[in-house]
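For this view, one protein chain was removed and the others were kept in their places.
So that you can tell them apart, the chains are marked A, B and C in the order they are listed, and the count of residues begins at 1 in each.
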Amino acid sequence: MTQVLVHLRLFAVFRDTLGADLIPVELPAGSTVADLRQALYCRWPTLRNLLERSAIAINQEYASDNHVLSSGDEAALIPPVSGGQPFSPIP
Amino acid sequence: MTQVLVHLRLFAVFRDTLGADLIPVELPAGSTVADLRQALYCRWPTLRNLLERSAIAINQEYASDNHVLSSGDEAALIPPVSGGQPFSPIP
Amino acid sequence: MIQLTREAIDYHSISEAVRDPHHGAVVLFLGTVRDLTGEDRTLRLEYEAYEPMAKKKLQEILTQVQQQWPGAKVAIVHRLGVLDVGEVSVAVAVSTPHRAEAFAACRYVMEAIKADVPIWKKDINPEGKEQWVHPEEKTGSPATTAGSLQ
Partner (left out) sequence: MIQLTREAIDYHSISEAVRDPHHGAVVLFLGTVRDLTGEDRTLRLEYEAYEPMAKKKLQEILTQVQQQWPGAKVAIVHRLGVLDVGEVSVAVAVSTPHRAEAFAACRYVMEAIKADVPIWKKDINPEGKEQWVHPEEKTGSPATTAGSLQ
């Protein structure tokens, strides 16, 4: 198998902007989260700034860039959460 | 007038121990809160430790030792308040 | 809003009272009667206040909160009399636009109450032994409240 297929969930601004809540992404086998990011930058260049500020979750866990993708992974694009005012340090 | 008469309110451990909730205290005119304290130490020597840890309020305000008493002042002996665990600094 | 009461505290109504459409945060603190302090068991607590001075001091605390967090809405209710384990002895509700100030202001009020408001508690243990709780720290001493004394 030379391809890996991940299903990418979209939320909030991404779902509204792209008009879908789940999109399939095909990548070469051995691809990492960093490669997935690159693929998204190429696919949606106008969303790059927001993509850069978003996290990627794999199987409901925040994933680092060097995480290697497997076929069937549940991937999700997590834009910045609502936050409220800038966080002050926890006393 | 060479005397000042204050009415001293007692609460909590003082009221229970002394069996009264208001006692008159006569002091020389011009006496201060420090003089009132001394009078209480002399009157109730066994309570000295607790008296030293207690505040004195004059007319419902915490009073410093150099506060000069007036006849008719409402004085109160304020033992340490309930507190709970030792105070941590307010963040 | 300030209240000393001998009835059970309706803390739900207190937190409702401070809600405000401009405020995104409410913090409610409840002090409740604990059955254990270290290894010592408590059956009941009895709270007593020097009532007019306690109200005056609570009012001063509200003023201090308004100086530090202008516009904060604050409600303080303290119970007096005999309380069983589990009952609410004090409730403080604060609302502010953002959460950091609501936490800070509510904490401030509680520390100020415990430091300066003439309210005392007597601990009654299951054997019927009664003991006033008067911690080692001195209350309202010039050292801690000098700023407001002279």
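Basically, contacts are C-beta pairs under 8 Å (C-beta built on N, C-alpha and C of every residue); 3 or more make two chains touch, one makes a residue touch a chain.
All of these numbers come straight from a predicted model, not from anything done at the bench.
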item	value
Contacting the left-out chain in the complete assembly, out of C:D35, C:E51 or C:E130	C:D35
On subunit A, residues whose C-beta touches the chain left out of the figure	9, 11-13, 16, 50, 52-55, 57, 60-65, 76, 78-84, 86-87, 90-91
Hidden partner interface residues of subunit C, rising order	11-12, 15, 19, 21-36, 85-86, 95, 97, 99, 102-103, 106-107, 110
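Basically, only the chains that are shown with their structure count from here on.
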item	value
For subunit A paired with subunit C, centre-to-centre distance based on mean C-alpha positions, whole Å	48
For subunit B paired with subunit C, centre-to-centre distance based on mean C-alpha positions, whole Å	23
Subunit B residues counted as touching two or more neighbouring chains	91
